[in-house]
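The complex appears here minus one protein chain, its other protein chains still in place.
Naming follows writing order (A and B), and every chain is counted from residue 1.
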Amino acid sequence: MFKAKINVTLKESVLDPQGKTILNALGTLGINGVKDVRVGKYFVLNLDTSNRAQAEEHVRKICDKLLVNPVIEKYELISLEGEGR
Amino acid sequence: MGKFDGVTPEAVAGHGLTEEEYQRILSLLGREPNFTELGIFSVMWSEHCSYKNSRKILKRLPTEGEGILVKAGEENAGALDIGDGLALVFKIESHNHPSAVEPFQGAATGVGGILRDIFTMGARPVLLMDSLRFGPLESAESRRHFKGVVAGIAHYGNCMGVPTVGGEVYFDEAYEGNPLVNALCLGIVRKGEMALAKASGVGNKVYYVGSATGRDGLGGASFASRELTEESEEDRPAVQVGDPFMEKLLLEACLELAKTDALVAMQDMGAAGLTCSTCETAARGNTGIAIDVAKVPRRETGMIPYEVMLSESQERMLVIAKKGKEKIVEDIFAKWDLHAVPIGEVDSGHLMKVYDEGKLVAEISAKALADEAPLYTREEERPAYLDETGKLDLGKIPVPENFTDTLKRLLDEPSIASKEWVWRQYDHMVRTDTVFLPGHDAALIRIKGTRKAIAVSTDSNGLYCYLDPYEGGKIAVAEAARNVAVTGARPLGLTNCLNFGNPMKPDIFWQFHQCVQGMSEAARRFKTPVTGGNVSFYNESPRGAIYPTPTIGMVGILDDLENRIPSFFQKEGDLIFLLGDTRNEIGGSAYLALIHGLKQGLPPRCDLEKEAGLHSFFQEAAPARILRSAHDLSEGGLAVALAECSFGGKKIGARISNVELMNGRIRLDALLFGETQSRVLISGDPKHKEAVIRLAQDYGISIYQIGRVGGRRLVIEDLIELEVDEALTIWKNAIPRRLGGQGV
Partner (left out) sequence: MKAAVVVFPGSNCDEDCFHALRDVAGAEVRYFWHKEKNLPKCDLLVLPGGFSYGDYLRTGAIARFAPAMEAVARHAREGRPVIGICNGFQILLEAGLLPGAMLRNQSLSFICDHVFLRTETAKSPFTNRLEKGRVLGLPIAHGEGNYFCSPDTLRRLQDEDRIAFRYSSTDGRLGDEFNPNGSVDHIAGILNEGRNVLGLMPHPERAGESVLGSEDGKKIWESLMA
């Protein structure tokens, strides 16, 4: 079993209205020193495999095919933990 | 096992059951209940499910009338015959307490719940409306409630593809910390295809369909029957999370099923979940029912029967299939990617039997649970505050010097101002039947394939009810009926959502009793029976009880859509008339509260005979097509109504020149801003002048020709004068500016 943790965010070149709104809200709250806010999605996948390389390949395929829209989004595999080679 | 060990006096009290109620349980069972059974009794005998504190009073409401197909209390919602082989199924329900704790999900699941009540009966939901109350927008908590509730309603209703076509929103300190979220849904069904929630046919399979069961909303029904305390903030698990996509699939599958002959009964799992749906269907059908909780699909592990029976997970239905036709049921659900799981069957006798992997864990008479909750007559006492609020010395209220400024301040009051910020977030046009957009006196929906249209309005003035519950209750019904009538529609029946404080307090119960009395009298006079609704008690925050707020949802029918009368001015040069006399009434008015800071005096008196005459006038004026617009006068009186007639339509101005005609020695502030009942501002082509006046006289209604539609200014000669654009900007920005721009 492997546990994959993935972050999906809008590409840097794409305006993130949610992030912008949060940044503005921080300002209104008097919390300064934040330069930028980006909002994303976080996925946790439990994979039924004992092969690390296979798990990673699988995760990348899932991201490319479904979890991420490459026109606006990018992803980062932040961890892949589990037992196996 | 801890607290699940057994039934201790603490467990009884912890379930909100009194000692007498526990004794009653002992005698009904003839033994001690186990823990699961105690839980089952507690939710079924909560106020939310049993109406134990309100039922005796509710009996006073008229429930019989022409066209009633399903009476109040018989099924999940009432039904009215509207001809053409069609019936209307509608109901309003509260989701106040969940919305106070988690505004977005609380409101969303409130919409989900009322939708299920309607499609459970085989009816296609065609409109939603919401009656909302919040604290003033100056408070951060109220802003959070307001934004969350509106977004939650939009989230659920929009996804379902049912238009949210109107409703009302008011802001007042009385609702701070305890907002009201009352959702109304109306559906249409062919008369022969109505589905009932009555179990029958021993051996017929009982299916469970929809979302898996989790621990969410555990004990929600008893939660709704307690006062909100500081601890409720911590009570998060009692709030359910909605899945509108699942509900959309359920809706389509259930409506498809209702058209087949494979269905015996269908009931949604709302408050008190599986418990309520099983024992109520059995009790209605005078039969028994047996289920095995081990077969119930679950989202969480380690759930005990008590939790499965009491869970309030959303988007779940109980379906009873006809023997030999199970495949039809299973196939329809499979088509919609839903899994129908058999969990039990209709049983002989009268018991609700609950098994866990074949082991009996609860056995109670279904009727005892559904129909034999104790009924109370609570103590009542006229509240002491009425002695104070009743005093209003008009002589001490100065008449403003600048009426234009007064009008501007009223237009900037969020309760009066444009609610566009709200309804722009609701998909109000899906289904392509919405004829009157939100903002009109009543929503108007056409029925495709007929000439007919349905008019619906929700109304309640909490301040009136606080100052005089009897008159306030009467006015709530009268105003709702008037809003429907001015479109040309005939009011047919009503649903109500009665929001009050703690009924154990004698002054609160007195308010409740008086309101129902007033409502009852008005509903009888207009021949608009009550087809159902709900009661929401315990609407109190640490600051005290809310205003008594009986929300009325009035439904009417317009026989020919082409005869509809819009609320707002349509054409330059049209004559403006005021129907009804204006009296020296400013008690309880928005003007008195806002300009003078007084929530005092007696609200206006409503003469039901005059009011009924007014409704008849419109039923004749509509087919005669002699009116171009008709708008009811309410908060803010004549001046605000005039402004709204301009804003809502083509932004045409108006000039009122004959105020002295209707004046008759009353105060100018009462004339401009008073809220005397049974008044309507109408406009029409000058060529119909004689016909309009004659018709009003036929019904004994005072009519005053007071001005003309036209220009870019709102003018009440010598008293008020301002540009339409300026007034419009104030009225439109009042809410967004308090939310800080976009208000996200």
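Note that in this section contacts are C-beta pairs under 8 Å (C-beta built on N, C-alpha and C of every residue); 3 or more make two chains touch, one makes a residue touch a chain.
Since we're looking at a predicted model, the values are computed, not measured.
Visitor: Any idea which of B:I114, B:M160 or B:A489 touches the chain not displayed?
Guide: B:M160
Visitor: One chain is left out of this view; which of B:L29, B:I328, B:L394 or B:L561 touches it in the full complex?
Guide: Spelled out, the listed residue whose C-beta touches the missing chain is B:L561.
Visitor: Give the residue, chosen from B:F90, B:Y426, B:F500 or B:Y547, that touches the chain omitted from the document.
Guide: Answering carefully, the residue with contact to the hidden chain is B:Y426.
Visitor: If the hidden chain were put back, which of B:G148, B:P244, B:P383 or B:P400 would touch it?
Guide: Answer from the full complex: B:P244 touches the omitted chain.
Visitor: Even though one chain is hidden, which residues of chain B still touch it in the full complex?
Guide: 151, 154-155, 158-161, 243-246, 248-249, 336-337, 423-432, 434-435, 437, 446, 448, 561, 742, 744
Visitor: Which parts of chain A face the unshown chain closely enough to count as touching?
Guide: So the residues of chain A touching the unseen chain are 10, 14-15, 17-18, 21, 66-67, 69, 71-72.
What we mean here is this: only the chains that are shown with their structure count from here on.
Visitor: How many angstrom lie between the centres of chain A and chain B, each centre taken as the mean Cα position?
Guide: Spacing between the chain centres: roughly 42 Å.
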